[in-house]
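Shown here: the complex without one of its protein chains, the others still in place.
Then we have chain A:
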Amino acid sequence: MIELNDVHKAFGNNRVLRGVNLTIPKGTSMVIIGGSGTGKSVALKCVLGLVTPDSGTITLDGQDVTQGDRDAFLARFGMLFQGGALFDSLPVWQNVAFRLLRGSLKRPKAEAREIAIEKLRRVGLKPDVADKFPAELSGGMQKRVGLARAIAAEPEIIFFDEPTTGLDPIMSGVINELIREIVVEMGATAMTITHDMTSVRAIADNVAMLHEGVIKWTGPVGQMDASGDPYLDQFIHGRAEGPIEAVR
């Protein structure tokens, strides 16, 4: 279980997180929604330790994420970045097997390649993609390679940062389905950030709405439409009028 308690983070005068409280039960899929610049990515990066909160605590299974063995902590995570964040200088299979080629999870090269090809197949890519470089792939294929990399070491927790941004509706549907299947199949805890309401309905068990640095509403995805929360209603229906200012 991941718990964020009263997490604050500011960049200069810009107070991005103003006391975020959120619980993500083990084995569930939490989707965080909210407008651009509301701190969704910062919250996610705080959990991973990529950004250090100014105050508040973040715990994983009751343990403070800033304490203990960092490598062991990170080995429990997989992450799909918004732009894929694939390493340009490495072929696709080495991107996917990055963690399996070095560090504590190191395997023999042939075995790592085999696992990489299997993971590529899992996300719907053919084995001939393995020896290509990321720049030779389309945006959708890069996202799928990123997804394969995120699941390569079979992590307990997977983070997805804007998994469908920049993709056409069909490819978005494919990625959403893949994410849902993989999360269910692996029994992983998932945390996703997105603006895409189709993704929310496809991926989420629970939804949290982040606005002005705090969680405005959280609950099961099935209760989202009948929440009665004006912020959530405006966001999910994409209305210009409401408590969320359209010009920010």
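Simple rule for what comes next: a residue touches a chain if its C-beta (ideal position, glycine included) is under 8 Å from a C-beta of that chain, and two chains touch if they have at least 3 such contacts; residues count from 1.
As a working rule, contacts and distances are computed from a predicted model.
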From "Cytochrome d ubiquinol oxidase subunit 1", "Heme exporter protein C", "ABC transporter permease" or "Succinate dehydrogenase/fumarate reductase iron-sulfur subunit", the hidden chain's UniProt protein name: "ABC transporter permease"
Could you tell which one of A:A75, A:M171, A:M197 or A:I215 touches the chain left off the display? A:A75
Tell me which stretches of chain A touch the chain missing from the display. 45, 48-50, 70-71, 74-75, 77-79, 81-83, 85-88, 98-99, 102-105, 149
